[in-house]
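Just one protein chain is left out here, and the rest sit where they should.
Entry: chain A
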Amino acid sequence: MATVKVGDTIPKGTFSYVAYTPELEDGLACGVPTTLSTDEWKGKKVVIFSVPGAFTPTCHANHLPPYLKKYDEFKAKGVDAIAVVAANDPFVMSGWARVSGLKDKILALSDTNAQWSASMGLSVDMSSRGFGTRTNRYALVIDDLVIKYIGVEPAPGVTVSGADAVLAAL
């Protein structure tokens, strides 16, 4: 289970992702993965939520869309960035981001081999379902890299890691 709690500083992590440019949507350009370090979140208020897989049913239908829909509410509460994280590779994350219409509102980050999540006890072995090691379903609010809220789903479904729960905690 989670090895971090409110008040802890998040471990340092590096994600890979395809940065959004409008040309990606038109198919006029191909995304090239670059890296993003948690260091870039120093001094910022960031909401991170994690899904076991891009495009997978519960996430796609119930987890990600509310975050996009309530983007303005998050911004109004002083959130500098929102990121969705999964163990999928950056090309899959980029494709999911485009299909979901995230544009430049929500970063779609690849937690390579679920490493960063694992360092917080937040990875899960889904090999029995053919998924390998994935990130658990959770949400974090960090302010200057310190955890202000952590919600890890205890069962299938979206409750404490959902947009409403996080907004209530901000």
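Rule of thumb we're sticking to: contacts are C-beta pairs under 8 Å (C-beta built on N, C-alpha and C of every residue); 3 or more make two chains touch, one makes a residue touch a chain; residues count from 1.
The rule is simple: contacts and distances are computed from a predicted model.
> Which protein name, taken from UniProt, belongs to the chain you can't see among "Thioredoxin-like protein", "Sodium/hydrogen exchanger", "Sorting nexin-30" or "ATP synthase subunit a, chloroplastic"?
Of "Thioredoxin-like protein", "Sodium/hydrogen exchanger", "Sorting nexin-30" or "ATP synthase subunit a, chloroplastic", the absent chain's UniProt record names it "Thioredoxin-like protein".
> Of A:Cys30, A:Ala76, A:Val99 or A:Val146, which one is in contact with the hidden chain?
Touching the chain that is not displayed is residue A:Cys30.
> Can you list, in ascending order, the chain A residues touching the missing chain?
Counting over the whole complex, chain A touches the hidden chain at residues 18-19, 21, 23-24, 26-32, 34.
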